[in-house]
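Every protein chain of the complex appears in place save one, which is left out.
And then subunit A:
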Amino acid sequence: MKFIVSSTYLLKRLQVLGGVINSNNTLPILDNFLFDLDKNQLTVSASDLETTISSVLEVESDSEGAIAVPARLLLDTVKTFPEQPLTFVVENNNTIEISSNHGKYALAYADGAEFPKAVELANPSATTIMGDILASAITKTIFAAGNDDLRPVMSGVFFQFSPESLTFVATDAHKLVKYQRTDVHASEVAEFIMPKKPLNLLKGILAGSESEVKIEYNESNAKFSFDNTELICRLIDGKYPNYEAVIPKENPNQLLISRSQILSSVRRVSIFSNKTTHQIRLKIAGAELNISAEDVDYSNKAEERLSCSYQGDDMQIGFNSRFLVEMLNNLSSDEVSLEMSLPNRAGILTPADGLDEGELVTMLVMPVMLNS
């Protein structure tokens, strides 16, 4: 088995694929990349058993074979080379020898057959979506997903496909994001919950991508195929909570304000908030939004006033400032709308402009209750 590949081309792929490898594996074979060579097609795979990602690389070769190469060692080595051809030759003593312009490096490899095979999806349904749309759907939602081991379904992003639209939802019970695209469709209704890790990988690979992504899915697995890459992962088992029920329907109080203004005010004021609750208060009266925070433990206090456009009764509501910052950061509009009903009901944050045709973003945040 022998092949020649460009060092930077290989490195780029290895870095993407390496993201799936856990730092401490119970199964030592998972510390490797699987190199599966078929003439000038080299398929490199990495896996953590839940997620397997593989990429096909064009190489110069006329041989075949499958070996598992230590990932860390290989990455650390390839990283150091300036652009140049690298020659990989499998030697008889269970090592693979890499030759560069500088010298030779031998790595012990394992038999490729030991590497776990990625699951084959039985009877999958399929949908295609543009890479950058999927990437922004992931970016907009994933930060809101939870980390609660007791409710694993909420640690993922809920994919809801229908002939009318694709919807992506994430929540940790404190905040919730619903990202909807009515300009992308699925042939039939389907729902599944994607774990965070493969989504983070996809987000990284697909940002700004103009390739089409084919999503295949069944009850237990999903497969994302694009360019020369395939990602197959296990879905989170369980039923996603009925999130629609928690979106308040009647929200008589609506605040319209510049996103950058409220974001920088909240950031500044929150420096003065209590370090465990991060609570800030919004007081809205007339066309004025008053944002305040205090940390009674240290007598720290801050208050800012912003002008806004407001329809509704005067009200006071408390929020965790970190949630507001995360949410405002994840929007890209000039203005945002915050709709509210009561100080113990969720506030609904939506961008007031800058959306693509068919794009809908709804963010919900539960308040922190004030006692005075």
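Rule of thumb we're sticking to: a contact is a pair of C-beta atoms (placed from the backbone, for glycine too) under 8 Å apart; a residue touches a chain by one contact, two chains touch by 3 or more; residues count from 1.
Definition applied: contacts and distances are computed from a predicted model.
Asks: Write down which listed name, "Glutamate synthase (NADPH), homotetrameric", "DNA polymerase IV", "Cell division ATP-binding protein FtsE" or "Energy-coupling factor transporter ATPase", is the UniProt protein name of the chain that is not shown.
Replies: Of the names offered in "Glutamate synthase (NADPH), homotetrameric", "DNA polymerase IV", "Cell division ATP-binding protein FtsE" or "Energy-coupling factor transporter ATPase", the absent chain's UniProt record gives "DNA polymerase IV".
Asks: So which of A:85, A:241 or A:312 would be touching the chain we can't see?
Replies: In the full complex, the listed residue that touches the missing chain is A:241.
Asks: Taking the full complex into account, find the residue in A:155, A:180, A:229 or A:274 that is in contact with the omitted chain.
Replies: Touches the omitted chain: A:274.
Asks: Which is it among A:62, A:149 or A:297 that touches the chain not included here?
Replies: A:297
Asks: Just name the one of A:27, A:189 or A:369 that touches the chain not displayed here.
Replies: Within the whole complex, the residue contacting the unshown chain is A:369.
Asks: Touching the hidden chain in the full complex, which residues of subunit A are there? Just list them.
Replies: Touching the chain left out of view, subunit A contributes residues 154, 171, 173-174, 176, 241-243, 245-246, 274, 277, 279, 296-297, 318, 320, 342-344, 346, 364, 366-372.
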